[in-house]
Structures are given as C-alpha cells and as structure tokens.
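Here it is: the structure, laid out below.
Removed: one protein chain of the complex. Kept in place: all other protein chains.
As written, the chains take the letters A, B and C, and residue 1 is the first residue of each chain.
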Amino acid sequence: MVAIDLYSDLGESYGVWRLGDDEAMLAVVTSANVACGFHAGDPSTLRAVCRAAAAAGVAIGAQVAYPDLLGFGRRMIDMEPGELQDAVLYQLGALDAFAQVAGAEVGYVKPHGALYHVTAADAEAAAAVVAATAEYDPSLAVLGAPGSELLREADAAGLEPVPEGFADRAYLPDGGLVSRRQRDAVLADPARVAEQAVRLATAHEVVAIDGSVVPVDAQSLCVHGDTPGAVDLAHAVRAALESAGVEIRPFTA
Amino acid sequence: MVAIDLYSDLGESYGVWRLGDDEAMLAVVTSANVACGFHAGDPSTLRAVCRAAAAAGVAIGAQVAYPDLLGFGRRMIDMEPGELQDAVLYQLGALDAFAQVAGAEVGYVKPHGALYHVTAADAEAAAAVVAATAEYDPSLAVLGAPGSELLREADAAGLEPVPEGFADRAYLPDGGLVSRRQRDAVLADPARVAEQAVRLATAHEVVAIDGSVVPVDAQSLCVHGDTPGAVDLAHAVRAALESAGVEIRPFTA
Amino acid sequence: MVAIDLYSDLGESYGVWRLGDDEAMLAVVTSANVACGFHAGDPSTLRAVCRAAAAAGVAIGAQVAYPDLLGFGRRMIDMEPGELQDAVLYQLGALDAFAQVAGAEVGYVKPHGALYHVTAADAEAAAAVVAATAEYDPSLAVLGAPGSELLREADAAGLEPVPEGFADRAYLPDGGLVSRRQRDAVLADPARVAEQAVRLATAHEVVAIDGSVVPVDAQSLCVHGDTPGAVDLAHAVRAALESAGVEIRPFTA
Partner (left out) sequence: MVAIDLYSDLGESYGVWRLGDDEAMLAVVTSANVACGFHAGDPSTLRAVCRAAAAAGVAIGAQVAYPDLLGFGRRMIDMEPGELQDAVLYQLGALDAFAQVAGAEVGYVKPHGALYHVTAADAEAAAAVVAATAEYDPSLAVLGAPGSELLREADAAGLEPVPEGFADRAYLPDGGLVSRRQRDAVLADPARVAEQAVRLATAHEVVAIDGSVVPVDAQSLCVHGDTPGAVDLAHAVRAALESAGVEIRPFTA
C-alpha cells in the first residue's frame, strides 16, 4: 500500500507569545517537528506539545536550530562545527526528556530555518548536526531536503535519511524549489496543492513550473500551520491523500 | 567500612568566561554537580565536564537552577510550580544527553543558588523539582540540606534523599549553618576543616560554634573549587579522610 | 478645561511574535508605555513604535521591567536595589535613543508587570527605579498607582508623580482595585466603562463595588490594546470623554 508522512513545525510559541495552532495541526499530521527552545519553544510549550503529540499518536522530531530567539532561528550564526554539534545535542536531550515523560520519544531530527539552509549546502555543518544525532541515538532518522548535504551525511553515518516534499511549493525542473523571493513560489489553489500532494505520494513526481515532470522521492510532506487558512488547507491535503488511497502514517513507524 | 562522597560544583564557565578549575577538582571529588546551562554552563562546557567526569569515574549530578545567567542563579525568580518543574526537566534532559554520550548518566539532582535556598524552605517549589526528577527517572537521588523540604519531598516521592555536610562551614547548635553574613561562617584553618570532615564522615557529628556536639547525617561533603587555595584545601580534606580510613566513593554507587 | 491622558502598553512584540495592535492604539491614546527590550520589545520594534508615536504626537514613556522575556516581566526577580537601578537605567537609555532619533524623547517611566507590583509596595525597589529615573533626567515623570511607594519615592526625589486610573476595573471602597483573581474584577459593559472613565476624568471619583463613591485622583487612564474588542472599547472610552467635554492630552505636555 502507498503511504506517506505529513509533518508540520510545532511548539513555536514562547511565553505569552503564541504562534500557530498546535492542537489543530496535531489532528492532521503524523509527525511533529517540535522546537527545542533555541529559536522558539519554552519548556512548558515543549511539555504541552509532546504530551498532545503522544496522545494523538503523532511522531516527535527535534526541530533543532541556531540559538536565536529574536531572529526565530532564521539568521545564520557562524558557529564552529564542534559548537554546533554541542548545541544540537543539548536541544535533542532537552526535547527528548519531554517526549519521554509523555510516554513517547524523539524519533528524528530536522534542522530549522537558517540551519536548514546551511546544512543543505555545507557538508561540515551537516556533519556536525548528524554527529550529534548519531552519538545521541543511532536509530534516529534525519529529515531534510532531497539531495542535501544533510541527507548525504546522515546516510554516510548510518542514519536513515528521510527526504521531504512540499505540496504547496512550486518546483524547478531540477527538482529544487522556486525561491520564495519569486512570485508563484507558493501554490495558492487548494485543488492544485492537493493534486501535487497526491502525485508526490503516489507517483513520486511533480509537475515543475516549466511543465516538465520531475521525479521527487519524498517520504514526508510538509504542511504549514501558521498562516491564515493553513489548517484548512492541511485538512484538504490529508483528505485528498486518503481519497486517493494513500495511507498517512509516520515515516518513523 | 566507613565511606563518604565528596562533591563540588563544576561546569560553571560560560563561553570565554572561565570559573573554577574543573580538571583539578575532578581529581579530588567523587561526584560532580554539573551546571546545566541556566545559571552557567554552555553546551561545549557540559560536554567537556561530562567527558572528563566519566573518564575519572566521577558521578554526574544535575545542578539545576533558575534561568539567570546574569545573576548566576543566585536571584530568586517567582516561577509557578509547573513552570519550575518544566525548567528542571529541560535542564535534566539536556545534561543527561552529554552524560550519556560520554558513557555515563546523570545520577542525581541538586538545586543551585537561589533554587537551593527556596527548595529548602518552600514545599511547593521542592515538590516541583522532585516531580521533574521523578518523572524523568525515579532511580535518581536528590542531594540537599539535611532537614530541607527538598529531601522531605524526595523521600515522599520515593526518591533517595541524600543529605550533605560541609567540612569548611561553621555549624549552629541546631545543625544549621552559620550565615555567610556572619564572621566565622567559613572555617579557614585547613587542619580544622580536615578534622570536621573526618568527624562528619566517621562519627556523623560536628562541633557547633557554641562547643556543643551536634549530630549531622551527611552522605556527601561539599568541597569548593572556585576560591584561591580551594583545590589545595580539597586535597587536604581528601587526604585526611583517607588517613582516617574513610573510603571516598560516590553515594550513587 | 478638564483634561486627562489616555495610555496603553505598546511595543510588546518580539521578533516574529506579535502582540497587540500598536498602530490602532496610537490612534486612541495620548501616551505610550513602550517596552524597552527586557520583558518584550526588540530594537526594531522600539524604532517602529517610537517613530509612529512621534508621528502621531503621542508621548513616549519607558515601560521598564525585570529581565525576563520568557515570563513577560511578570515574575518577580529578587534583584539587589543597585542591580535594579542599573537595569532600569540601561532600558531608559536604550529606549530614549529610539525616541530621540524619531524626533521625540522619553517623557516618563512606568514599571511593568512584577516590577509594577513590587515597586507599589516595596520602598527600596521603588527608590531604585526612581533613582535611575532621576539620575537620567530629573524632568521625567513617574506613572504609577495612587498611594504606591513608587509615587511617594518619586515625589520625595523631586520627580513628578502621576497617578493612574482604570476605566475598566472594579474599585474597592478604599480606592484599591478588585483583584483579577475575583469575578467582576474587570468591567465588561462598554457603557459602564465609558461612564467610569468620564467620572474619573471629571469628578475624580469612582463608584466602588459596594456602591460607595470613592475619590480617585487619576491624571492618566489605562486602556488595553491586547485583548479581543479592546481597540473598539478604547475608542468608545475616548469618544465618551470627548462628548463630556474632556480634553484628551498627554500629562507630560
């Protein structure tokens, strides 16, 4: 049977400041990238999200980031590889404590924001994130962009690399994403988003902006929860996948 | 055979700022209270101390604190019990990750600074720290002042309460410590410090400032590492204990 | 002519996290308590709010707080008076830089959250806040609760003490506020809120919960901007005051 994972970024509130609707998204996704306190996510938020995810049977991943609350982890910080490895290990351990007391465990790691972009292109930074993951628990998976240095390093270290796909992003003919700085980077039409999700899950391909059909081997699809209409769109994607006979389940299962 | 544990506060550097001589103290103590990043201790410091402690066979404890780098955890922060429990769990998980990759594990919890004082007297705060400890790992011990609310709550929760003693502090006739605000609160004479350590370990008693003999049931003795001459004094205490036939070993063994 | 000031707490966003509708409130109030970065308010938010306030002719006050982003300044931190004075001076200088480049200046100081409550009751803490204010600029006013230690210390130091009133809070017969922990602490009926605002401004009195009439000498009235319907209620209060012939103007004018 054809199966796919749906994931979203969760736990990104901080104190009085709320972001996203974690509860609503946990009813849609099968994996939760939970912030670990460095770009967002205070300890009480981590507990609440881990508890709710465990109760909903949603897999928990560590959304590790640069230490940058003000920039929400979106600003590259020029850290030494060793420093970066230590920062990732710290976050992993902290989040896993909340996962464990909720009766679950961290099942994978996904870099957030600037760290996502840096580890996609920079082998040294990717190796640092992978090293922290492998030393903590070699059974952890690593979620990232297909073709990224991150997944290459994960594979080389014996960790399971999990490529992701985007239902609502326009693709280039080479399998990359259209930059968010360009118009038409994000698909707005719910029907087209649902269609792309189904094609990714069932045929492992997308139609690129030039009309060509591109192979994309995604084991997990990103759905957003922090923009207006996002929760509805996520439900529409899930419904379309289920109608197409696709099983929605965590890739860590 | 008579045995006692020697502990010290370690891992209290932060970035370029150094504090104490962790390496030297690891050659003296059998337990290390390692800072967890909230009052001191960046991720790379945690790694270095856990690695060195594991290599030296020194037990690792989580020195949990209020989130207060500027105040070094010495300022009480009026946190809700739930918030405090979450903050302690976060620190515990983070430190344990470094202990585990070093081939060791966190064996006990000790509150630091203002949290030490608050949990000695306030049952609600003590229960919050104990709850985080128990939910993370019920085999963890809790190190604290004899007669404190902290040890009472630990005991009530089924955790092992471990009372501490001080070789270099003057005691009151009721078993409490002379306040640091008073003269003669700290014993300066190495011979007297060594003598008090031996009496605590072998006879479970001290001579109080009024000359009376007071029972003190300490399973672990504090030695300081961050003042001039402290390392030498710690070595002198250890030598005196060994001469008296006292075995120096972790209480967690 | 009868006149009153209307103030609100502004600038309380932080990075990606938004709080309140600063723009909308600047169309209602005559004074803005601007967060200074310690409980909320990153540098770019400070610039935006100061610029908009200056453009709207709204007076700028420094909403100084404990250093506590996670707790939004609502958690008391047991700081020494000297530390507190230094923390307040730091915030004052930082905010004033943004006020000045916007062509305005900080005109008053108001403690936020836990610091508001502590300086209402604790003369030493109140004196520390006042000392920082006076040394920075003795022409600054201090906004606070009538009868508070803060206003007493401000007066003693030669600063202008400015007592505040609340249009939407229930009053006790002694002039204090009904605790937020009690039902009926907050007035929900817009007509009653508007009526209380007008009575405070014109007759310097309120009707307390027991029906008695209590003198309240408020020179500035608080209007909230961060709850649903708050902006509309603020407009209603302003309209009622204007209908009653009350001039709405900054107390610093």
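Convention: contacts are C-beta pairs under 8 Å (C-beta built on N, C-alpha and C of every residue); 3 or more make two chains touch, one makes a residue touch a chain.
Note that this is a predicted model, so its numbers are computed, not measured.
When the whole complex is considered, the residue among C:Glu135, C:Asp189, C:Asp217 or C:Glu242 that touches the unshown chain is C:Glu135.
Within the whole complex, the absent chain has one touching residue among A:Met79, A:Val186 or A:Val207, and that is A:Met79. When you scan C:Ala56, C:Ala97 or C:Leu177 for touch with the missing chain, the hit is C:Ala97.
Within the full complex, the residue among C:Val16, C:Ala35, C:Leu70 or C:Ala87 touching the omitted chain is C:Ala87. For chain A, the list of residues touching the undisplayed chain reads 67-68, 70-71, 75-79, 83, 114.
Within the complete assembly, residues 37, 42-44, 46-47, 82-83, 86-87, 89-98, 100-101, 135-136 of chain C touch the chain that is not shown.
Take chain B: the residues that touch the chain left off the picture are 13-19, 42, 69-72.
Throughout what follows, only the chains that are shown with their structure count from here on.
The set of chain C residues touching two or more other chains comprises 70-71.
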